[in-house]
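A single protein chain has been omitted; all remaining protein chains appear in their positions.
Our next item is subunit A:
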Amino acid sequence: MNLTLKIWRQKDSNAKGQMVDYKVTEISEHMSFLEMMDVLNEQLVNSGEEPVAFDHDCREGICGMCSMYINGEAHGPDRGITTCQLHMRMFNDGDTITIEPFRAAAFPVIKDLVVDRTAFERIQQAGGYISVNTSGNTQDANSIPISKHDADEAMDAATCIGCGACVATCKNSSAMLFVGAKVSQYALLPQGQVEAADRVQNMVAQMDLEGFGNCTNTGACEVECPKGISLDNIARMNRELMKATIK
């Protein structure tokens, strides 16, 4: 296929960015979206131009590094996948594809399509852990049975890859799905109970400090989440926060 790409180019965090048009030809439908970007970049390098910077690493949908906003959707038109798992068969010959970075006040652009997601790091540092030392002197793993249902639900919440699609998609740039997923994972496990109240309060406070918006229950985050993290996690976080506040 032959395609026209409209790509956000921005030299660095201080520069003013703009959309730039590129043409790519002979794109195979079996290519992944990022392989199509590789073809473009090889083309740019060979003609002495600067290639488009974009984040990517594992290219199998688990590291959470890739982060493009394609034709107005985080990770593009397919569902349940990241950009690296998007394939060109989702597009047609002659298409024009718009490619932007994930946009949010808390995710400043570093260069081209690369954004700074360290706000997520600081939220995790505020309470996304259980305070147990890694000494190996913990009790036997089977000493506390955990119902399969709870363990499975905790696992579903824990599959969040921290890509930020929820924030990029939300009209309020809210990070509640991301934070809710971590809070839920620990709220569902006995090991997480001891610090539950502090955890949710600290993480939510940090989330607000970073400038993420509030949740108005639109549910776009759940639709665009590559790992299908459920909106229930936001409800659980609100419940946990309420419990912690009135205690």
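Please note the rule applied: contacts are C-beta pairs under 8 Å (C-beta built on N, C-alpha and C of every residue); 3 or more make two chains touch, one makes a residue touch a chain; residues count from 1.
Please note the rule applied: contacts and distances are computed from a predicted model.
Participant: From the list "Glycine cleavage system H protein", "Aspartyl-tRNA(Asn)/glutamyl-tRNA(Gln) amidotransferase subunit A", "succinate dehydrogenase" or "ABC transporter substrate-binding protein", give the UniProt name belonging to the chain omitted from this structure.
Facilitator: "succinate dehydrogenase"
Participant: With the missing chain put back, one of A:M19, A:A151, A:L209 or A:M242 would touch it. Which one?
Facilitator: Once the missing chain is taken into account, the touching residue is A:A151.
Participant: Touching the hidden chain in the full complex, which residues of subunit A are there? Just list them.
Facilitator: 11-12, 28, 30-32, 34-35, 38-39, 42, 44-46, 48-51, 53, 55-65, 78, 80-81, 85, 87, 89, 110-111, 114, 116-118, 120-121, 124-126, 128-136, 138-142, 145-148, 151-152, 154-155, 158-159, 161-162, 185-186, 189, 191-192
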